[in-house]
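Everything on this sheet refers to the single structure shown next.
Omission of a single protein chain aside, the complex is shown with its protein chains in their original locations.
Moving on, here comes subunit A:
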Amino acid sequence: MNRMFESLRFKVNGAAVDLPVSPGRRLSEVLREDLGLRGTKVGCDAGDCGACTVLIDGAPVCACLTPVAQVAGRAVTTVEGLDMGPLQQAFLRHGAAQCGICTPGMLMAARALLDRVAQPTRAEVEEALGGVLCRCTGYARIIAAVMDTVPEGGADCPPAGAAVGAAVERLDGLAKVAGTEVYGADHLPEGALLVRAVRAPDAPMGFAFGDIAAWRAAQVGEVHVFTAADVPGVNVFGVLPAFADQPVLAERHVRMRGEAVALVAGEASVIEALDLERFPVVWEPRGPGLVHEGREGDLLILGLVQRGDLAEGFAQAAHLAELEVTTPYIEHAYIEPEAGVAWMEGGRLVIQACTQTPVMDRDETAKVLGLAPDQVRVIPAVAGGGFGAKLDLSVQPLIGLVTLKTGRAARMVWGRAESMAASTKRHPSSMRGRMGCGADGRITAMEFDGEFNTGAYASWGPTVAGRVPVHASGPYFTPAYRAEARARHTFSAISGAFRGFGVPQATILQEMLYDDLAARAGIDRLEFRRVNALRDGQATVCGQVLQGVGIGACLEALVEPWQAALARAAGANAGGGHIRQGVGIAACWYGCGNTGLANPSTIRLGISAGGRLVLHQGATDIGQGANTVIAQICADAVGLSLNDLDLIGADTDLTPDCGKTSASRQTFVTGKAAMLAGQALREKVLALSNMGPEAALRLSGAVLIVSDGQAERRIDLHALERDARGYVLSAEETYDPPTTPLDANGQGAPYAVYGYGAQVAEVAVDTCLGTVRVTRITAAHDLGRVINPLLARGQVEGGIAQGLGMALMEEFIPGRTENLHDYLIPTTGDMPQIETIFVEVPDPEGPMGAKGLGEHVLIPTAPAIINAIRDATGARVTRLPALPHRVLAAIREAGT
C-alpha cells in the first residue's frame, strides 16, 4: 500500500510544504499524521463538531471534510500557527478551556472572526463559533473570552497562603490554548501498530469465525488478528469487581451492538484500508433469553431506601400528587473519542490512554492480560472530556493485548460512531412517584419506583441503583419514604456512569411532583421548597443527621432572582401572543464520594533540594480543574505560593492512588488528602526551624525561609539529606471519608459530605410550534468553600449546558443516533444567560469547608426547565427530551 503519490505543495503556518500524499486524504489526517501537527483535533470526521477547524486562506473549514488536494497552492493555518497572544490569554483569563479538546477549533473559528471584526458582538461570536461543539463549558466563558481580547495580561499569582478562594487561572491551561496538550490520540511512538476492532452489528447474536488465515493472506500487507482465544488472563472486566461481567473480546455471542469480537493490527496504511465488513465472521441471531445467566428477570440489582411509616404519611397528607416520567439513553458526547497507545518499557506494559481512573485501569487491564498490577504502568493521557464514561475501560485492554502479543507499540483511536456504540450511556429510566404534603406544605410521604435500563453489562448499574433511592427525596426533609430503583439488563448499549449516576433522572420526577403539590397547597413554588428544605440536625431518608446543610441558603439566595423572573414573565405575557414565558425552579443535593464504601485518596508532597514544592497529584483532571484546585489547597496548607509548586500529574508509577475522578469527590477527598499532606509537611518545616504555627514560609532558591515577624530561620535545602525521590522534606497523607454501609432498609451514613444547589430557569415557549428557548438560568450552589471561583463558575455553566441538552434535545438511540448530527447537544446559540451565585456553608468534614460541585450543577437544570415550560403553558412534559412535537402535544393536552 505504499503507493507513490505526486507531491502536493502548500503552506502550513507560513512554511512551504512539499509532500507526497494521497490527494483524497482528509486534511486533518495529513496535518496530524504526516506533518505531526496534532493540535488539530478530530472529534467526528463528519463536520459535526468543528474540533478540526483550520483556516484555508483565512477562511474556516473542517479539516476532516477537506481533501488535501484542495489546499494545493493555498495557505493553511492551524492552532500551532497562531501567535500566543491576546486571544489565548483571554481564554486563560476567562477559564474558556476546560478539558481543552475543543479549544483549538474554538481558537481557529474565533481567529477567523476577529480577523474580520476586531470587536464582535455576542451574536456575531455565537454565529462564528456555532459550528464548534464544546461539552464542558456551556460556552459562556468562551464567548466572553472572544469578546474580551483587548490585550491584557493574566491574573497575578496570589500570595502564599491566599490561593484558596482566588480565581487562579488553570495551572495546566497554557498547553490547552497552545494546542500542545497530549490527548489519547496525540502520542505516537515510532513504529506503532494501528489497532481496529471488528464489532457486532446487532445483538443478541451468536457468531463463528471463518477462515481468518485465508482472510489475512488476502490482504495487501501483514495483518495481525486477535480474538478472545488470545486473551491471556481473565477475559472479564468491570468497574465493580463483584459485578465484573464484560469480556474484552466476546467469546461466542454478543450482548450488544458494537461489542468487539476481534482485533486487527498492523501498519497504519494497511489497517486503515481494511474493509472490516468483510472480516470472516458469521453472525447468527439468537432468541432473547436472559442477558446474563444467573441474573433472573435480567435484574442486575435492586436499591432500596425506606424510612418511617409510609401509609401513615400518606394518610396524613392533605394533598397528593402522582407522576410517571421516562427519560432516554443520554450520550456523554465528549468531543474526544476514546484513544490511547501502549508500549513495552523495561519488560513492563505501559498504557497511555484517556481515562478518569488510572489505578483501576491498571489493575483491571493487568487482570485481563494475566499480569501482576506492577507489571503495568498507566499514564493517563489528558482526557478530552469524560463525564463518567471514561471510568470504564475502553481501548486499554485492547492495545495492551496487541502490545503484549507483538512486542510492538499499539495505538487505537475510536471513531465517533464506534465510540457512541461501544461506550457507556446515562441510564434510560422509567419512573413512578407519589408524594403527599400537609395543608402547611410539609411533605408527609414520598414513594419512588424506578426502572433503570442498565444495558448489556453491569458497568456502574449497581451504583445508579444505590444512589437513586438515597437521593430521590431531594434535599428535603421527608419523614416517610420508600424508594426502590432497579438496574435491569437489556441487549442494548451499556448504561454506566454519567454525571449524577441516575440522580438527575430521579430529580426530574421529584421536582415535578413538588410543583404539583405546591400548586395544590396554594403555596409559591420556591416557598414550598424552603418549607421542606433539610436543616442542620435533621435526618435524611437514610437516617443520617447532617451538619453544614446548604440547601436553605441556596433557596434563600434565589428569592430575589425568583421574584424578578416571575415579574419578567408576567410582564412579557401581559402582551399576549404565541410566545409564553415561564419560570421554573428545582433543587439538588448530592453525596460526594462512594456510597457507603471506602474511597481513599493519597497525596505525596516533597520539597526538593533545589527549592521546589513538588505535588504528586494522582487525580485525573478531565477538565474540571483538579490539577489547579488540589494545588491551591496544598499550597495554602503548606503556606507556600503556587509559584513555588511543581505538579506531577497522574501516573501510576509517580503518583499515589487518588481514586476515581467521579462522584464529585476530588475536591473533597483528594483535596482533603492534599490539605493533610500539606499540613504534615508544614509541621516538619516548623519543627526543623523550631518556629510556631503562625510562621510564614518562603522559598528563595535552595533556601527555605521561615519567619514569624521577629525571628527568621533559613534552611539550606542543599545541606539536608535527600530521600530516594530526591526530596529533603516530604509528607504523604491518606484520607478516606467516614461513611457507614447502608443496611437492608438503606439506613446509614452513605456519604461524609453533601453539596447542595438550586436553579431558576426562565423559558420562552412558542405555543404554536412547541419550541423552547431557555433565556436565563440563575444558579445558586453551596460549595462550602469556593476554592477557585473561576473554575467553579465553569463547572456550573457546563453542567447547565448538559442539563439543558437533557431537557430539550438529547436522546441516544443505538444504531440510529451514533453521530453528532442526529444526536444533538447544545451549541453556542442554545445557551441562556447564566447568573451564578456561590453560597458558602462550610462543611465540617470537607477541606477548608469545601464540598463537591461537579455533578450537582447538572441535576437541577432539566427539572427547572421542565417546570418552567409548565409554568409558561400548562404543558406537563413527562417524556424527555422535550422536543418541539412533544411540547406541542403537551400544550394541546393541557388545553391552553
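In the analysis below, a contact is a pair of C-beta atoms (placed from the backbone, for glycine too) under 8 Å apart; a residue touches a chain by one contact, two chains touch by 3 or more; residues count from 1.
Basically, contacts and distances are computed from a predicted model.
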{"item": "Protein that the absent chain corresponds to, by UniProt name, given \"Nucleoside ABC transporter membrane protein\", \"Sulfite reductase\", \"Phosphate transport system permease protein PstA\" or \"CO or xanthine dehydrogenase, FAD-binding subunit\"", "value": "\"CO or xanthine dehydrogenase, FAD-binding subunit\""}
{"item": "Option touching the unshown chain, where A:64, A:99, A:512 or A:587 are the choices", "value": "A:64"}
{"item": "Of A:165, A:308, A:600 or A:884, the one touching the omitted chain in the full complex", "value": "A:884"}
{"item": "Residues belonging to subunit A that touch the chain removed from view", "value": "3, 22-26, 29, 45-48, 50, 53, 56, 59-62, 64-67, 69-70, 72, 109, 112, 126-128, 130-133, 272-273, 415, 417, 768-771, 808-809, 811, 813, 816-817, 819, 821-822, 824, 826-830, 883-885, 888-889"}
